[in-house]
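The complex is shown incomplete by one protein chain, all other protein chains being positioned as in the whole.
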Amino acid sequence: MSTVAVEVPALPDVHYLNVSYGWRSWLLTTDHKRIAWLYLLAITFFFFVGGAAATLMRLNLIEPQGSLLEPATYNKLFTVHGLIMIFFFLAPAVPAVLGNFLIPIMIGARDVAFPRLNLLSWYIFMLGGSVFLYAVIGGGVDTGWTFYTPLSTTYVNTNVISAAMGIFISGFSSILTGLNFVVTIHKMRAPGLTWFRLPLFIWSMYAASVIFILAMPVIAITMVLLMLERFFHVGIFDPALGGDPILFQHLFWFFGHPEVYILILPSMGVISELVAAFARKRVFGYSFVAFSSVAIAVISFLVWAHHMFVSGMSIYAGLVFSALSFAVAIPSAIKVFNWTATMYQGSVSYDAPMLYAIGFIGLFTMGGLTGLFLASLAVDVHVHDTYFIVAHFHYIMVGGAVMGYLGGIHYWWPKMTGRLYPEGWARLSALIIFIGFNLTFGPQFILGYVGMPRRYSVYPAEFQILNVMSSAGASILAVGYIIPLIYLLWSARYGPPAGPNPWGAKGLEWLTSSPPPTHNFEETPIVTEEAYAYAQEEA
Amino acid sequence: MSEGHAQALVAEQFDDVEQQRGATSLGMWVFLATEVLFFGGLFCGYTLYRGLYSSAFEAGSHLLKIKFGASYTVMLICSSLTMALGVRAAQLRRRKALLIFLIITILLGAAFVFIKLRYEWYGDYLEHLVPGIDFAPEGENLVVIQRFGAALPHVSLFMFLYFVMTGVHALHMIIGVGLLATLFILAWRGHFTGGHYEPVEISGLYWHFVDIVWIFLFPLLYLIGGRY
Partner (left out) sequence: MWQGFPIRPDQASTIAAGWDHLFYFLTGISIFFSVLIFSTLFYLAIRYRRRSQDEIPPPTKENLPIELTWTLVPSGLCVVIFLWATSLFIRNSRPPEASAEIFVVGKQWMWKVQHPEGPREINELHVPVNRPIKLTMTSEDVIHDFGVPAFRIKKDVVPGMYTTEWFAATQTGRFHLFCDQYCGMGHSSMVGWIIVMPPDDYERWLNSQVKVESMAAAGAKLFLQLGCATCHVAEGVGLGPPLQGLFGKELKLQNGKTVVADDAFLRSAILNPIPVAGYPPIMPTFQGQMSEDEVLQIIAYTKSLATSGERKDTKR
């Protein structure tokens, strides 16, 4: 057979997407890759619902008197925005979509340890999401995503129990996914794939899965107690009956703080992959980055009361939690420096995933540094519950986690679909998102410093100019999010075929076809080299 | 022959029996870790309120019927014994022994749940000791509460924690009984005669865990305030 000078990539004849058709082949699938798609569709839907809530909020905040919405409606919107974005978008985004798709492939396995449990996780997620949507459509909930008592148990008339039930149910989805990942990573690595040869995405996912396992059950029992208290009014959180509203805060934040590390660690894992691939270099300080992930997971359980510095706790307790909160910042700083240093003497390309990665590193740094303000006892008093906090966590969650997610989606899109997305549009969107994001949330740091409280639907007139800037930024950000929805959908059907390794990257996932066969590899790979072994080419 | 039979029972994501065994075992241990955290929140609340309202907790403990608590403890410890013997039987591929031990464990677990709901909890309800539904202690119970100088709302808190903690535990027992019933059916069909005993082993782990939770609940709820 004559050889062709240039090989034109083509999709394999049979792969996991076309091996079978029909509702049942998708809704009863145990293939982790198809389950990843099921999650992708669900969370994209939830993202735009949560985004719609945010749009209405920012429109309302253009006017100091908030003429667009009633306060009651506004309160429901910020509650629903927070709950949806955290539980039904960000928590599953990287783990359940990218994690599900990639973890088995990256370790050379055929599937996760418990494929049927994996499918059950998705159904539990959908059930929880449906119950929560029922709560929203049936009137909404307006307690804030933190459900503080006794407001949520005794003083609101909204759908607290069904909202809490939705959260409770979806929590089990996360627990089972975390369990699945931990067992998969421990037990199903390919021959030769020792812990320190694993991609850093796996390390981050492992650390995040440990947090899933230990933190999610606490929100589950907290929601149970909340629902029981709201229904029976026994008084466990009601001071009039001898209960302690601060107990709720401790229980909630014991989950709540590790939760935010669930939201960022997987995206950090993505960044490690992106930086290595698009600088064609092994991540600088591999073991430091790996250990930092574990350190973050451990220390994250020790800092919860920094959300409660002004709640009336003792000074000594405040001291301890403040010190530990500084400690948790250090591993994240180590990661940022190592990612940056990876580009040194590298071969850097400016594909969209790398733009997202660079954006992540910078914006996460800004968000993380503002965390130091909050760990500082004295400073936190002034900015607590103001827009400073809102800006801080959005820099990490949106400037960080969401950009990491988008970068990962773009990077692995060719692997997942077998097709390339349009690079020009992707770079444009990344830029629009970066600009829109900073315009939206940058002014909010100042707003918080000058005193504007969060969860306010009306505000003093002198704060208007900063609010208008923020809302203008939000409109740009919204455009930035809509464009990828369009071109990614288009490219899934019409994009040019990608071939097994369009990026020239290292990693087991790039050794198999795009899209991969159902069992991921024709033959189980045997690993003989380090992760990101870019430089070790035979002469 | 048995080797091939065992090989046929390896799920396709696993390379071999070893990997499957290791994975399912680790999976159950990780799940039990989540359960520790789940119950942990309740023990946290218990610790806080017992510290704040110790006399109310002691009074409340005296309102519970120790004969029930003690018999549950005996029943559960025995059921853990029969469960462990069942796991052994499965390892030794002894179908009849496995069936017998499973059925005794199931019966003990089911009896636990039945007695708890039908006699203990219903009795508490008749004595108006159910917070949120009907909490109005009278007669002997009221005397006990007054003897400890406890405030009624705080005793109500104790009873609330009692019902929630033992209720969540009972829910886990019911799930455990269902799990074992499924195992029984599989064992009846000879599923565990080929050396494939992991489901029995990990169900045993779950059962022992639920038992251990009871070992904590019993003294903390039934035995405080000089009750022994």
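The first chain written gets the first letter, and so on, giving A and B; residue counts start at 1 in each chain.
Just so we're on the same page, a residue touches a chain if its C-beta (ideal position, glycine included) is under 8 Å from a C-beta of that chain, and two chains touch if they have at least 3 such contacts.
Note that the coordinates shown come from a computational prediction; the quantities given were computed from them, not determined experimentally.
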Displayed chains contacted by the hidden chain, counting the whole assembly: A, B
Among A:T44, A:S311 or A:S475, exactly one should touch the missing chain; which is it? A:S311
Touching the absent chain when the full complex is considered, from A:L56, A:A329 or A:A492: A:A329
Chain A residues touching the omitted chain (full complex): 66, 71-72, 75, 142-144, 148, 150-151, 154-156, 239-240, 242, 244-246, 279-288, 310-312, 315, 318-319, 322-323, 326-327, 329-330, 333-334, 336-338, 340-350, 354, 358, 361-362, 365-366, 369-370, 372-373, 375-379, 381-382, 384-386, 446-447, 449-451, 453-460, 462-463, 465-466, 504, 532, 534-537
Sites on chain B contacted by the missing partner chain, in the whole complex: 149, 151
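By our rule, only the chains that are shown with their structure count from here on.
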Whole-Å gap between the CA centroids of chain A and chain B: 36
Given the complex, residues on chain B that touch chain A span 11-15, 19, 22-23, 26-27, 30-31, 33-35, 37-42, 44-45, 48-49, 52-53, 131-133, 151, 153-154, 156-157, 160-161, 164, 168
Once bound in the complex, which stretches of chain A touch chain B? 104, 109-115, 175, 179-180, 182-184, 186-188, 213-218, 220-222, 224-225, 228, 231-236, 241-244, 247, 250-251, 254, 524
